[in-house]
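Removed: one protein chain of the complex. Kept in place: all other protein chains.
Moving on to subunit A:
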Amino acid sequence: MYRLNIYIGSGAVLLALVGLFLWIPQDTGTGLIVRVRRQVSIGDALAPTIAFTLMAIGGALLLVERRKHTSAEVSIAPFLHTGALVAVIALGLLLMRHAGPGILLIAEGFGATDTEYRLLRETFPWKYIGYFLGGVTIIGGMASLSAGRLQARTVLIAGVVTIGLVALVDVPFDDLLLPPNGDY
């Protein structure tokens, strides 16, 4: 834990220095104090400057905090597992965003329809395609990853649960938009 604290403390101080000397000066419209028509007021840079200073102090405190020296190693395996989970969620979100319009594009290719997605976003089945496929990917993918194997039963449960969520969230509420329909 001691070594980890050194890494976190150093990272925080480094980030604070980047923020204070590069990011804030380059990316704020006004400085620490603004004088407009002889009126002095606080500029946009002051609040983030204080926040980054706090971060530097926090990092420095972490570096000086006396801790018992241990050689506790942070294993990389859990990070890889969580990385895979995040990848599954990201894949689910991409499917959620693009599956409906993508399938519509294919349908257009076959001459089945020439309507754009925006006009179909509140009609069955288009309004549910992205959410269903994305939802099944997220639930089924995460559960399978955790179990270490992909089973038909898991996918089936994911499908049923996603349909349940549609029934719970979309059916009773007229004004509520499921992803990605609000983007169109």
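Keep this in mind: a residue touches a chain if its C-beta (ideal position, glycine included) is under 8 Å from a C-beta of that chain, and two chains touch if they have at least 3 such contacts; residues count from 1.
Basically, contacts and distances are computed from a predicted model.
Colleague: What is the protein name, per UniProt, of the chain that does not appear here: "RNA polymerase sigma-70 factor, ECF subfamily", "Putative tricarboxylic transport membrane protein", "Acyl carrier protein" or "Succinate dehydrogenase subunit B"?
Modeller: From the listed options "RNA polymerase sigma-70 factor, ECF subfamily", "Putative tricarboxylic transport membrane protein", "Acyl carrier protein" or "Succinate dehydrogenase subunit B", the omitted chain resolves to "Putative tricarboxylic transport membrane protein".
Colleague: Which candidate, A:Leu14, A:Ala47, A:Leu119 or A:Leu150, sits in contact with the chain we can't see?
Modeller: A:Ala47
Colleague: So which of A:Leu17, A:Leu93 or A:Ala107 would be touching the chain we can't see?
Modeller: Of the candidates A:Leu17, A:Leu93 or A:Ala107, A:Leu93 is in touch with the missing chain.
Colleague: Which subunit A residues touch the hidden chain?
Modeller: Missing-chain contacts on subunit A: residues 1, 4-5, 8-9, 12, 16, 19, 23-24, 27-30, 39-48, 50-52, 54-55, 57-63, 65-68, 78, 81-82, 85-86, 89-90, 93, 96-97, 131, 135, 138-139, 141-143, 146-147, 154, 157-158, 161-162, 165, 169, 172-173, 175-183.
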